[in-house]
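Removed from the display is one protein chain of the complex; every other protein chain stays in position.
For reference, chains read A, B and C in written order, and residue numbers begin at 1 within each chain.
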Amino acid sequence: MIEENIMIEMTYRDALRQALVDQMSQDSNVIILGEEVGRYGGAYGVTKNLIKEFGEERVIDTPISEAGIVGAAVGAAMSGLRPVVELMYVDFIGMTMDQLANQAAKIRYMFGGQIGVPMVVRTQGGTGRSAGAQHSQSLEAFIMHTPGLRLAMPATVNDAYHLLRQAMAQPDPVIFIEHKGLYTLKGEVDLNATPLPWGKAAVLRQGDDLVIVTYSRQVHYALEAAKKLAENGIEATIIDLRTLNPIDFETIRPHVERSGRAMVVTESVLTCGVAAELAARISEECFDFLHEPIVRVAGEDIPISVSPILEKGSVPNPQMIEETALKMFS
Amino acid sequence: MIEENIMIEMTYRDALRQALVDQMSQDSNVIILGEEVGRYGGAYGVTKNLIKEFGEERVIDTPISEAGIVGAAVGAAMSGLRPVVELMYVDFIGMTMDQLANQAAKIRYMFGGQIGVPMVVRTQGGTGRSAGAQHSQSLEAFIMHTPGLRLAMPATVNDAYHLLRQAMAQPDPVIFIEHKGLYTLKGEVDLNATPLPWGKAAVLRQGDDLVIVTYSRQVHYALEAAKKLAENGIEATIIDLRTLNPIDFETIRPHVERSGRAMVVTESVLTCGVAAELAARISEECFDFLHEPIVRVAGEDIPISVSPILEKGSVPNPQMIEETALKMFS
Amino acid sequence: MNSTAFDASISSGSNSRHVELYKIMRRIRTFEERVGELFARAQSAGSMLHLSIGEESAAAGFCAAMEPMDKFTTHHRGHGIFLARGADPKKMMAEIGGKEAGYCRGKGGSMHIADMGLGHLGANAIVGGGIPAIVGAGLAARHKQDGSIAVAFFGDGATGQGVLYEAMNMAALWKLPVVFCCINNQYGMGTRIDQATANPALHERAAAFGLKAETVDGLDVEVVAQAAQEFCDAARAGNPGFLAIDCYRFYGHARKDKSPYRDPVEEAEGRKKDPVLFSRNQIIKLGLFDETELDALDDEIAEEMDATIDFTIAQAEPPLMSLFRDVYAPSEPEPEAVRTRINRILAND
Partner (left out) sequence: MNSTAFDASISSGSNSRHVELYKIMRRIRTFEERVGELFARAQSAGSMLHLSIGEESAAAGFCAAMEPMDKFTTHHRGHGIFLARGADPKKMMAEIGGKEAGYCRGKGGSMHIADMGLGHLGANAIVGGGIPAIVGAGLAARHKQDGSIAVAFFGDGATGQGVLYEAMNMAALWKLPVVFCCINNQYGMGTRIDQATANPALHERAAAFGLKAETVDGLDVEVVAQAAQEFCDAARAGNPGFLAIDCYRFYGHARKDKSPYRDPVEEAEGRKKDPVLFSRNQIIKLGLFDETELDALDDEIAEEMDATIDFTIAQAEPPLMSLFRDVYAPSEPEPEAVRTRINRILAND
């Protein structure tokens, strides 16, 4: 291995693929399990050619059996493998919730610490492809609400690589949610650099007027909005959570204390969603510093339509973030 | 029917049963569908003898097929019946989440308003029986986070009766979560009285110092704590939400504005749970009136143990509510 | 000339039935080709469009055995079934285009098309997701004693989903007026049926639950129609069943898939199993119509289907204000918009 840092430009999709390749090369116990992960190369192309590289015994095409696949991964993880499941859409998580929430999440605890379930469920969510109500959701709150499950949601190409590798080395089950709108995003990855530690949030922009806490695709929307806001003299700090369990509150706190204003942005549906937790937590921790309530810019409390115009109206966008911030200062 | 109001003492269990009987007598399209609802009379006895009263065609014992049962109810509701499913434990909801969240919840919307899915899923949750990690959970947040699903959680015997009857007349799918610790609770029901409207919270106690917003079994714990607090000169308002979708914020607001202090109490796990939503919402709506952050007294972020001492330590209790309130004034 | 599955002639068993079934199949084929065109012209809502080309006999043959009151659900590849059931291709295409004039006002799209009037309880984007609803529809049919049956249409891939077995078990146990119709096009996305199961004789599973069960070849729509009639009759008499119809998925899984995972020889072979062509040749062989007459018929259909594209393109998008409509019943308040909430809160403050 080369010791120097080398920045390589690639897509989010390729970074994910590279993470799988590198981790599989390093750890022969890693297997991939999922619908169309082999010959097809993954519905979004992330596992392309892996079956050629690692063989059918390690890249396993499964029948369309989400519950069974996740359950199989639980048993494989308990038997010494490190399974990485691809769940084609996070929307299919409903079929797997028993295996995830009642089995994977609770086994270490129920069995008094005898064993863990080191598995990763890679999946993708979000809007942007007119994929309709059952293929466009952002269901990370179900995972956050399940003690025992870790949750990572990369926004950048670099994180796509490093977070996935870290996820594959975690001792506990990790749900790893990609965003379908990011696969073609290009960015630089430093394959050799020591990445930010697992569980640490990234401060992508510093500003004293307002903190925007977000993750996944909305990070890019927030950065876009922040540029516009800067033109209006409003300087926003942008925090990319990277992992939602654990949540790195220590990185958030000083920024909110400084500016006294925070907005949380997520595609997750408002009610009982990620924004609720973030807003509640920031309010608790920084109450005396707040000039106004934490503002939740979240997915609407509705299903997602196939109509592009309605789909767009269902989740936050840069304009909405910008307008909301402006309102906070008016 | 007798016109005058008649208060009858009965248990929470019997009130639920009476609601089923009365609604089934009135609407021949109501059918009950579930595991052990017929010959066995329901795992917690709620449907006892209904099969004798209404026959096997309306009280249907099913195989152990949670997803299939809920899916069947969706189709029955779309075909003119009013199915009431009994899901033996809310912990089994994982197997039904696709049918609930992707089908029942979204059908009206996805199909452009052509049809609704008027079904009820009765289930029960909570701790108190050493039933372990897979039979003791409080999973109402999953439902609150799913637009399209209504959610009711009765705390009192009177609500067990009236809310269930109202649920069975709703145009949209209702998840109706009972508490396993309340079935033997005794109370008075007025079968003929006009009940509080669906969606309205109940103010069970008035006090100017503090508002406690809660529901289900914790209502009783909060009332217990409030009595003790009163002995210490702290007067709490207790609000029983009754339904969590819709949420009756209008009833909460003036109380919080008056006292400036609010606590939310729930067995639902803290992170991304019901307390998160309530805290976020109260903060948003009443920010300028708050003396301190909304305090979340919630289920711990852990699975539930079978050990009674650990089980008790996993969820709020009257002492904890009382102590927390005292701390708010210290 | 507008042919639907309810055309009296279809169930008459006469020679004109051949022609009617052909017409239905041709309309499906042509409609699906137009769906491809709509996509190519970037006028479809998204690319998740699953064409049923090669499977027309399943749709036409099975729906010919259904009665107006019958109910059904379909999988994501359900255009053909819905058309065979009598759907208006314009309203279908508009839905596929995400337009307000569509069956679901542009909210559902290709994978969530439905029409209560035609007993279509909905297509589904969850493989297997629509199957158990049929058990409930069957319960309702019995409760109401209305003589109807309910049919679940799904693909071979759905046999990987546990909920199918739960539903089959309940249907058999309760002797419901229900048919499970598996359209086996040999593939679930890139996975050939023998890569998804050790025993591709799918009907054997249904038989083990006590269902009447059979597999038929889908080449000849008459064979399908006859088997379907048998299964529908049996279901109506309280004898539920499972019918698998063998066919071949002519094109990619969805619009962007070129099936690189398939052997071109296999593909060429598969496309020879063309039910539309087979039916056409039968009609000529039987002397019911000659080539010229059939060409005229095809042209007429092509014209009708061409019009669906123009219609769709001319239609309006759904109004933004419909965003919050129909989450709950019209009698209920609509959910508050995030923006409205924020404005209210910041105004409070």
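In this text, contacts are C-beta pairs under 8 Å (C-beta built on N, C-alpha and C of every residue); 3 or more make two chains touch, one makes a residue touch a chain.
The structure presented is a predicted model; accordingly, all values stated were derived computationally and were not measured.
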{"item": "Contact set of the excluded chain (shown chains only)", "value": "A, B, C"}
{"item": "Hidden partner chain, touching residue among A:N5, A:N49 or A:S79", "value": "A:S79"}
{"item": "Full-complex contact with the absent chain, from C:L21, C:A150 or C:V163", "value": "C:V163"}
{"item": "Which of A:G94, A:G125, A:G148 or A:G187 contacts the chain that the document leaves out", "value": "A:G148"}
{"item": "Positions on chain C where the hidden chain makes contact", "value": "159-166, 169, 172-173, 175, 195-199, 201, 204-205, 207-210"}
{"item": "Chain A, residues in touch with the chain not shown (by the definition above)", "value": "29, 31, 33, 57, 60, 62-63, 65, 67-81, 83, 98-99, 102-103, 107-116, 147-148, 150, 171-172, 246, 284-285, 287-288"}
{"item": "Residues from chain B at the interface with the omitted partner, ascending", "value": "35-36, 39-40, 43, 61-68, 91-92, 95, 129-135, 270, 292-293, 295-303, 305-310, 313-314, 316, 320, 324, 327-328"}
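Operating definition for what follows: only the chains that are shown with their structure count from here on.
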{"item": "Chain whose mean Cα position lies farthest from chain A", "value": "C"}
{"item": "Distance from the mean Cα position of chain C to that of chain B, given in whole angstrom", "value": "39"}
{"item": "Computed distance of Cα centres, chain C from chain A, in Å", "value": "35"}
{"item": "Chain A and chain B: spacing of chain centres that average the CA atoms, whole Å", "value": "31"}
{"item": "Junction residues of chain A, two or more chains touched", "value": "67, 91-92, 95, 132-134, 292-293, 296, 300-303, 305"}
{"item": "Residues of chain C engaged with two or more neighbouring chains", "value": "106-108, 112, 124, 126, 129, 162-163, 327, 335, 341, 345, 349"}
